[in-house]
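Okay, so here's the structure we're looking at.
Here the complex is missing one protein chain, while the rest keep their positions.
Showing chain A:
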Amino acid sequence: MTVALFLEQMLNGLQLGVMLFLMAAGLTLIFGVMGLINLAHGSLFMVGGFVCAAVAAWSGSFWLGLIASLAAAAALGALVEIVVIRRLYDRDHLDQVLATFALVLMFSEGVRFVFGSFPLYLDPPAFLSGPVTLPGGLPYPAYRLAIIIAGLAVAAGLGLLISRTRLGMQIRAGESDREMIAALGVDIRFLYTVVFALGAALAGFAGALVGAIQSVQIGMGEPVLILAFVVIVIGGIGSIRGALIAALLVGVVDTMGRLLLPMLLSNVMHASNAAGVGSALASMLIYLLMAAVLVFKPKGLFPANA
């Protein structure tokens, strides 16, 4: 294996991690602040991808699509919070899982109803569509580099929002003691709607960004949702910083595992078998990582209420 391949795979891992962070940030905020398990988060990711593809096809501009996907996911998130989610805060987690799973099914069929059954077309903007040459002569897709930069910028912005603004203060207070901040005169219902819409917007943003290099199709959110849950468990539920570090960790471990395991195994067995076994082991790797983290730190790496 060459140094160039190793570096390229590290960048790929970073890019996957950044994308997972956008999903996990919303999920962990919603769980941390409201104690709600939201399975429909993957559907908001899908809606982001579909809205971006539809608006980009209609207007010819990817950027307009990106803005529209943010707005649509946030609006849909707020609507869902007001109509459905609000009634679930006092219920136990099983009820929440059932209700939000029902939302997943409704969103999937709703998207089919609006956009049809066939995958939609969405391409990155022209100036990001090819490869760029990184220092050292390594060609790398410009769009993936843009995702890394955009994701890290969102992470920084979210960090500032939580630690420096009034809204962030209320969110942190809501995580520690929701009755107390209600008693202090903060409109907790409004705060919940805002947090939910923020998480939804991040998921929609991720869906739109990823839609340009993947298939915009029904059910595209569910595989990402599972990884995002792994991320927030590893990172510590409710912690943005934990979500960022865990997302990058999962991204890099997953990518490097897929590369290295078949290579290592081919030293001890036939190449064809090594490919099959290595691939199977690689797909387990992040779950093994999660199990290992839980053994040593049962509340995750950076528990929010430590």
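To be clear about the criterion, contacts are C-beta pairs under 8 Å (C-beta built on N, C-alpha and C of every residue); 3 or more make two chains touch, one makes a residue touch a chain; residues count from 1.
Note that contacts and distances are computed from a predicted model.
J.: Which listed name, "von Willebrand factor type A", "ABC transporter substrate-binding protein", "Acyl-CoA dehydrogenase/oxidase C-terminal domain-containing protein" or "Tat (Twin-arginine translocation) pathway signal sequence", is the one UniProt assigns to the chain that has been left out?
T.: The record for the missing subunit names the protein "ABC transporter substrate-binding protein".
J.: Spell out, residue by residue, where the missing chain touches chain A.
T.: Against the left-out chain, chain A lists 1-2, 4-5, 8-9, 12, 15-16, 108-109, 112, 117-121, 123-124, 129-131, 139-144, 210, 212-220, 223-224, 255, 258-259, 262, 271-272, 275-276, 278-280, 283.
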